[in-house]
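Below is one structure. I have some questions about it.
A single protein chain has been removed from this complex, and every other one stays in its place.
Chain lettering (A, B and C) follows the sequence in which the chains are written, and residue indices restart at 1 in each chain.
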Amino acid sequence: MHMIERRTFLTTLVSAVLAGPMARAQQAPAPDDLIADLVAANHILAMENVLDAMGHVSVRHPSRPDRFLLARSMPPELVMAADILELDLDANPVDARGRTSYLERFIHSEIYRARRDVNAIVHCHAPSLIPFADSDVPLRAMYHMAAFIADGVPVFDIRQAAGITDLLVRDAKLGKALAASLGNKSAALMRHHGAVVVATSIPNVVGRSVYLDLNARVQIQTMSLGGKFTSVDPAEAKLRMTDPNEYARAWELWKRKVTR
Amino acid sequence: MHMIERRTFLTTLVSAVLAGPMARAQQAPAPDDLIADLVAANHILAMENVLDAMGHVSVRHPSRPDRFLLARSMPPELVMAADILELDLDANPVDARGRTSYLERFIHSEIYRARRDVNAIVHCHAPSLIPFADSDVPLRAMYHMAAFIADGVPVFDIRQAAGITDLLVRDAKLGKALAASLGNKSAALMRHHGAVVVATSIPNVVGRSVYLDLNARVQIQTMSLGGKFTSVDPAEAKLRMTDPNEYARAWELWKRKVTR
Amino acid sequence: MHMIERRTFLTTLVSAVLAGPMARAQQAPAPDDLIADLVAANHILAMENVLDAMGHVSVRHPSRPDRFLLARSMPPELVMAADILELDLDANPVDARGRTSYLERFIHSEIYRARRDVNAIVHCHAPSLIPFADSDVPLRAMYHMAAFIADGVPVFDIRQAAGITDLLVRDAKLGKALAASLGNKSAALMRHHGAVVVATSIPNVVGRSVYLDLNARVQIQTMSLGGKFTSVDPAEAKLRMTDPNEYARAWELWKRKVTR
Partner (left out) sequence: MHMIERRTFLTTLVSAVLAGPMARAQQAPAPDDLIADLVAANHILAMENVLDAMGHVSVRHPSRPDRFLLARSMPPELVMAADILELDLDANPVDARGRTSYLERFIHSEIYRARRDVNAIVHCHAPSLIPFADSDVPLRAMYHMAAFIADGVPVFDIRQAAGITDLLVRDAKLGKALAASLGNKSAALMRHHGAVVVATSIPNVVGRSVYLDLNARVQIQTMSLGGKFTSVDPAEAKLRMTDPNEYARAWELWKRKVTR
């Protein structure tokens, strides 16, 4: 334990002198408040059962739009500030220091690349969403809390993009295909897999994810009644979404709950 | 802290002498017990998942029937006594002291104006109720605990009242339209939005809200069976509702749970 | 408070000398262990959501089969040993000492009168059971944990017994009608109301109530699939029910949970 092989020592020394400064100096420090919010988002999404041990939430770097913050590969419920990695738009961690990245980090990198308006992304496997991902029944906005999907939720079918795979978005090509499916929408379903939700901020993406799940359960129950039903009109939804902090009141409650 | 700027001092003095008597003297102090019950109602409705971060509960002022008490704009689960505002029937807070009111306070003001028999109101987005708000399947009283809806639950469609809106009851005109839909009933559904429940007291409106939610879930499950079913007859319901404290036993339990 | 009217005093004295000994001496003290089990049963049924603030559980007196033990009128979750009343088969409390009885205690008295094999009874409003109480879809034993209903679950319709009522079993006549509906079965549904479950002991009636609820949810989900399904055969159920302590392992767990 106390002995270090000569070769290892030299490699480490060179890293510290050369690679270290090159890597670390490029890492613009994200504000502590933003990292605290990202940690809280992990805990809130676990508390609200949008995420279980799987899935992840990220935020775009506030001063470097070609970077984003994402926890190392671990259960969201256990994430702490020291677990947050900074990644570039090729999904490479800037300063990993031995911390492993999520396999599906390309979901985030390619959506940030394609969508300048997006600052926060959730990828989840919420059970309420799979029925709409797997079937020909479109997910609709059943009430105003889910107004952000009134213009439709596309379904990404990885099989159409890449044939037989292990269903995971494990490279940039698959990430680009998912981002293309998403287009300019706020959420996309992933067949036999889950969903991705995007927004302008951490509170908004958490709020949208929670209410996407609730709204899906409402639609399942509505359709089980067997009657005719209507959903929110896109024109109504547009008026409803003028508030840039659409889920501020919920965020206030959730953050309080996970930090006490 | 101990120094007061001259101008501030004079303004305060003028307020106390002139504006103060006009505003504060008109605020009949609501009994502490009633405010404690309203705080408990907020917490109970959150505990029972009738309210989440959204929705609100109010009570008519006991000595000034043209006033009602309602929390400032915040998550019900976090409401404390100091957060309770007094509002008039134009939905103006009497003595806001910087506290923001709920945008949809007109739901309360206009129902209190229209219904002299109503002393407490809940507005909620309970997911179990949206299927009946959005579809042509009427909500029915499946068991005696929901006898209060045996005479039917109207659906308020804001689009019929005001065309394309953001779906929110954000002014007196929309509040009046909702109150007109409610008529003399105990609850009304709001299409693509939620519901409103009214009663003679805080315990009753809380009990009705909890059992409206439970009853809706029962009806959804009953209809998923695909058989024929019946609901409580209005004549049976009328006999069932002779107790003025219809949910006293539940209130006893709930209040104990949120105050320990 | 310190003054007692002469007439009251004399009445009380006579009661203490004459009626008192007649009443109290007739109250065979129920074993403390049985009362502790009845208190635990109240708490377990609340924990498992079979009972909410409403409903009750009773046990026949072990040495006086014409008596039974039942909490005073209160939420089951809050019941303590001092809240347990002893009642006779006319549903009169033997020694109430100011404690109010449940209005529907006749459910218990008349079933104990009619069924010598029954030593414990639960009356509940579990939401999963109402769909079968209100519709023409019979409740069936979906798996071995609910074998006790393989011979069928009758539905008691108070309207057929007594016309338009407030739906409550508020006298002996209605109690007898319910007991007649139950016949020799282990459970009966009550239209627009709830259910009653009977067994040979407190652990058995608690176990049966919990699994009646679970089994109903299983049947609802099974029928929502839309396929053909089968249920436990009465001959299989008979073999399954030879153990007199059918829910002993569950009781061990539940009692531990409510007493720690």
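In this section, a contact is a pair of C-beta atoms (placed from the backbone, for glycine too) under 8 Å apart; a residue touches a chain by one contact, two chains touch by 3 or more.
Because the structure is predicted, anything quoted here is derived from the model rather than measured.
One chain is not displayed; in the complete assembly it touches the shown chains A, C. Although one chain is not drawn, the whole complex shows that of C:His144, C:Arg170 or C:Lys185 it is C:His144 that touches it. In the complete complex, the hidden chain is touched by one of A:Ala28, A:Met80, A:Val137 or A:Ala235, namely A:Val137. From the options C:Ser73, C:Thr200 or C:Thr222, the residue with contact to the chain not on display is C:Thr222. Although one chain is hidden here, its contacts on subunit A can still be listed: residues 52-54, 73-75, 77-78, 125, 127-128, 130-137, 159, 164-168, 191-194, 220, 223-224.
Contact between subunit C and the absent chain runs through residues 141-145, 147, 214, 217-218, 221-222, 224-233, 235-236, 239-240, 242, 247, 249-250, 252-254, 256.
As a convention for this text, only the chains that are shown with their structure count from here on.
Graph distance from subunit A to subunit C, where chains that touch are one step apart, equals 2. When every chain is reduced to the mean of its C-alpha atoms, the one closest to the centre of the whole protein set is B. For the touching copies subunit A and subunit B, the fraction of interface residue numbers used by both falls below half; the interface is of the different-residue type.
Rounded to a whole number, the gap between the C-alpha centres of subunit A and subunit C is 50 angstrom. Between the CA-based centres of subunit A and subunit B the separation comes to 36 Å, rounded to the whole angstrom.
Counting only residues that touch two or more partner chains, subunit B has 224.
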